[in-house]
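Take this structure first; my questions come after.
The complex is shown incomplete by one protein chain, all other protein chains being positioned as in the whole.
A and B are the chain letters, set down in written order, and residue numbers restart from 1 in every chain.
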Amino acid sequence: MPLSQYILIAVVKIAIALFVLLTACAYVVLAERKLIARMQNRWGPTRVGPFGFLQPLADGLKFILKEDLIPSHVYKPLYIAAPMLSLTLALTAIAVIPIGQSVTIGNANIPLQITDVNIALLIILGLTSVGVYGIALAGWASNSKYSLLGSLRASAQMISYELALGLSLIGVLIGAGSFSLREIVNSQAGWHWNLWYRGQFVAFFVYLMAAFAETNRVPFDLPEAETELVAGYHTEYSAMKFAMFFVAEYANMFTVACLATLLFLGGWDGPVFGPAWLMVVLPVLWFVLKVILFIFVYIWIRGTLPRFRYDQLMAFGWKFLLPLALANILITSLVIGLTA
Amino acid sequence: MTPVATPFFFYFLSAIALLSGLAVITQKNPVHSALALIMTLLSLAGLYLMLYAPFVAGVQIILYAGGIMVLFLFVIMLVSIEKSSREYQFNHQWHVAALATAVLGGLLIYVYVRGRGIFPNREAVLPETLNTQQVSLHLFNDYLLPFEIASLLLLVAIVGAVVMAKKRI
Partner (left out) sequence: MPGFHRGDYLLALPMMLLTLFALGVLLIDLLLDRSSKVINAWAAFAGLAFSAAAVHNIQRAFADQAARGEPSSPFFAFSGTLMVDRFAVFFFYLFLAAAAITILMSVRYLEVEDEHHGEYYALILFSVVGMMCMAAGNDLILLFIGLELMAVSTYILVGFLRRDRRSNEAALKYLLLGAFSSGIFAYGLSLLYGLAGSTNLQQISMALGNAMAPGKARVVPAVALVTTAAGLFFKIAAVPFHQWAPDAYEGAPTSITGFMSVAGKASAWALLLRIFLFALGPMRPLYVPILVFVAIATMTGGNLAALTQSNVKRLFAYSSIAHVGYIMLGLIAGTAFLPNPDGIRGILVYLLVYTFMNLGVFGVIASLRRRDIIGDELDDLNGLFFKAPTEAVLMLTFLLSLAGIPPLAGFYGKYFIFLALIESGHYALATLAVIYVAVSAYYYLRVANAMFMRTAGDRVPVTISPGMWAGLAITGAATVVIGIYPEPFLRMVNWSMHVAQNPTVAQLLR
């Protein structure tokens, strides 16, 4: 493939992925508001467009048109850099996530993934671990006690749960023998999903909990506990800068959901039938369905559970999830070692 | 894909690593120092990538940039930096130290210029896809004992931290 064609395909893929991701983020916000409203016996947004379908557009316009306020006491360079950092890292993760096998257009065989690297999983873990800086620096640069406390909570929580998150993946890695997300999915082909086939349901549970904590979602949303900390690390942010954090949070949710799908739910594995075009579309459809299912669990839990106390959060992470993940690694490797 | 513009990226990443390394020790604000150190570590990760060691690069980012440095920043953010930012960054011996460093640096440059060609000159022939497997094979076969002893080392460090920090042990 000539270089120009390669670059063209890459740019097109990046554009599509970003557009889909950002739109999906916007509409997940709407879905969340609607669903939570239904759980609480309300209507949710209904006024903008039919069934409130234009609400995300209105929100986006509002963020763009609002005055971009920078408080006078902040440390400006980092204050401005922090949300950009958060958003950039959150969006970068999508680059290595595959959503299906590959399509052939003309003579080019294009994998449904922006770039297929063999350490994709490490890259995603690295990006999430570096993503802490956006939040930590936002809190520090804001020069406000609520922001600082929120960001300290967030970074402590993310570091603590990153361990459990990383360890929960090892069982899967041992089974697949690769860091490449594509190969991990291929190793689960034919309904051999990690969730049950290699007995990784414990790992899935640990991953689920740690992922909720990593994305600062209910019941782990202490960093922005509005009753204690106003709004946590983004207290001092407004307009587009706030929107960047907001989008970053939802983009992270998508990353986590995609990862769960790829690692535990078999990726795009599912019943495939019909004519050739359907054979291509169906796997992507299964993948999207699984992601949406995962996102729904997110929202469902937000509508159901109260928030943890800080010490409960730490104890749960260090004294329960971490040993559980370690035990899972031990047992998985024993089983694989003895049956190999 | 074959690598593109390797010399450029090598010098670029090395320059970032060196400049941000300098910034670590010259910046008054410890937060800036920490951020500069993160830059150094990230550019080192880039250099590892150029050596066809993606696993090492990934681990470098996850552990150093994403784990250890976050804790550094965490501690710096908790302590007051008012005082340290007013302090003079160099003590009165810095002229001597700079001179010694320059002499030593000059010596090292001289040595490497003179000694060029003495290191075995090998291209990285390892296929990039196998880097992770190679690392683990080395760790769990050739270097099994050092690997296990390293785990003891970490345990000792943990015990030491507890002994030093905990009021009642």
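Operating definition for what follows: contacts are C-beta pairs under 8 Å (C-beta built on N, C-alpha and C of every residue); 3 or more make two chains touch, one makes a residue touch a chain.
Here the structure is a predicted model, which means the values were calculated and not measured.
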{"item": "Contact set of the excluded chain (shown chains only)", "value": "B"}
{"item": "Residue of B:L22, B:L108 or B:L130 touching the missing chain in the full complex", "value": "B:L108"}
{"item": "Hidden partner chain, residues of subunit B it touches", "value": "108, 110-112, 114-115, 117-120, 122, 137, 140-146, 149-150, 152-153, 155-157, 159-160, 162-164, 169"}
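The definition used in the following text is that only the chains that are shown with their structure count from here on.
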{"item": "Touching residues on subunit B, where the partner in the complex is subunit A", "value": "31, 35, 38, 54-55, 58-59, 61-62, 65-67, 70-71, 73-74, 77-78, 128-129, 131-132"}
{"item": "Residue ranges of subunit A in contact with subunit B within the complex", "value": "78, 117-119, 122-123, 125-126, 128-130, 132-133, 136-137, 139-140, 148, 151-152, 155-156, 159, 162, 166, 178-179"}
